[in-house]
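Note that one protein chain is taken out, while the other chains of the complex remain in position.
The block that comes next holds chain A.
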Amino acid sequence: MPGNRWALRYCGNMLSLTIKEVSLALREGKISPLELCRKCLKRIKKTQHLNAYITVTEELALKQAEEAESRLLQGVYQGILDGIPFAVKDNFCTENIRTTCASRMLKDFLPPYNATVVQKLLDQGAVLVGKTNMDEFAMGSGSTDGVFGPVRNPWSYAAPYREQSGGAEDDSEWVITGGSSGGSGAAVTSLTSFLALGSDTGGSTRNPGALCGAVALKPTYGLLSRHGLIPLVNSMDVPGIVTRSTSDAAIVLEVLQGRDLKDSTTVQSPTSHAGFSEDFDVRNLCVGIPKEYHAPGLSQETLAQWSRLADLLEGAGARVREVSLPHTQHSIVCYHVLCCAEVASNMARFDGLEYGHRSTEDSSTDAMYAASRHEGFNAVVRGRILSGNFFLLQQNYERYFLKAQQVRRLIAEDFEHAFSAGVDVLLTPTTLSDAASYSHFIQADNRTRSTQEDVFTQPANLAGLPAVSVPTALSSRGLPIGLQLIGPAFQDGMLLSVAHWIEQRVGFPSISNYEVPNK
């Protein structure tokens, strides 16, 4: 597999490289930052049908690339991310660049500041190519419910999948990216950017990561700053990292982590924990397989990949055993109650007064609020707000909200017990199956789909733990399957090391192997 990559490099397909590789190419003068940026922008235009981007920041990107170029020429090098094109989910505030959350409410919103994680990337010299598409306000697991339309999975147009559909020319059976950070997943795997930021509240980065065939990291809660991330659920949100390799994810994590005074929920990572290593010895590893994760609806192929990885690890000397996380069955409902309550609270600020969509209705302030919010939010958002208000009513608070908090604690303790009983990481599926076709996916409503799809991913959010999805194989439909590792808090480095070990041995192909030359 590494041989494949180098061959492509000599063929000049810079865009399929990892950050590590392309960064080296920049420093070696094999390509210039401006050329690289132009290639990405060109490819964005070429892959417009994917609808991965809400805003393409062409002018800004070229300007940043120029600056990177002059730095390079002067030998003043910011770091490994200098000159690297990146994309950001459209719920991260970017100064003077439209930030919409794929909602009518914020469709013309220009934030006056950059989110901390965006600023950190810019400070490293990375080049922002655009803001990626998503489900409205990050509510959804398909990236199908934003006001700018659904995102299409790049693998829909790659040979393996197209061959399945009998080589039909029509477009109707394209598959979804998953969500809610679908645009970020598509951006990285359609080769228009080398890394993308997503957000992960119940699996919103890992889900599209798995369905699009990317490495998707959900860091430990509190490791990355949420300042500037327009929140869904403050107590669960984390910025997510989407890359093409585990080493890339480790590089980006290193840049982004750290205490931010502007975010009181951040902490400095304890230095005692091991960092990322490309030479992890799995003989020292104990892998837990949670029995409750044999969920209904789990596809045969995903189950097969799960077994495959477990065997791979065991064969190399790791201890693999079954564990129990007994409260798993309650996690979806628990997540739903807490999510809706926080949504109701977080969305209260959208009244059209200081910013955002304001209705022309002006008979009274209350009427203006109601109209603005009704016009600005889609049905999914409105539904969750109403549910959340219900759960927060004085007479319901104890029975729903408080109860859910208590159940949340039990779920977190399930993980603690497993880890303190000698398990180092947990191995689970990321999604139930490979990507569904859009036409199939939309047959059920958003709430139903989220309930089904989030089952493997949201417990890690409830517990604040790090989790990573690694692509392992293409399904029989020619679409990516990803598997998930969950680790103890602040062991993100170790988690990525294990993910790296797996990545080296599964031979997941790059999409550039199947490039359709002319679209």
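Definition applied: contacts are C-beta pairs under 8 Å (C-beta built on N, C-alpha and C of every residue); 3 or more make two chains touch, one makes a residue touch a chain; residues count from 1.
Definition applied: contacts and distances are computed from a predicted model.
A.B. asks: Leaving aside the chains on screen, match the unshown one to its UniProt name from "Pyruvate dehydrogenase E1 component subunit beta", "IBH1-like N-terminal domain-containing protein", "histidine kinase" or "Glutamyl-tRNA(Gln) amidotransferase subunit B, mitochondrial".
C.D. replies: The chain we cannot see is, by its UniProt record, "Glutamyl-tRNA(Gln) amidotransferase subunit B, mitochondrial".
A.B. asks: If the hidden chain were put back, which of A:179, A:231 or A:471 would touch it?
C.D. replies: Touching the chain that is not displayed is residue A:231.
A.B. asks: Sort through A:28, A:59, A:322 or A:354 and give me the one touching the missing partner chain.
C.D. replies: Residue touching the chain left out of view: A:354.
A.B. asks: Out of A:377, A:401 or A:501, which residue would touch the omitted chain in the full complex?
C.D. replies: Touching the chain that is not displayed is residue A:401.
A.B. asks: Name every residue on chain A in touch with the hidden partner chain.
C.D. replies: The missing chain touches chain A at positions 92-93, 101, 106, 109, 111-113, 115, 226-231, 233-235, 261-265, 341-342, 344-345, 347-351, 353-355, 362, 365-366, 369, 389, 392-394, 397, 401.
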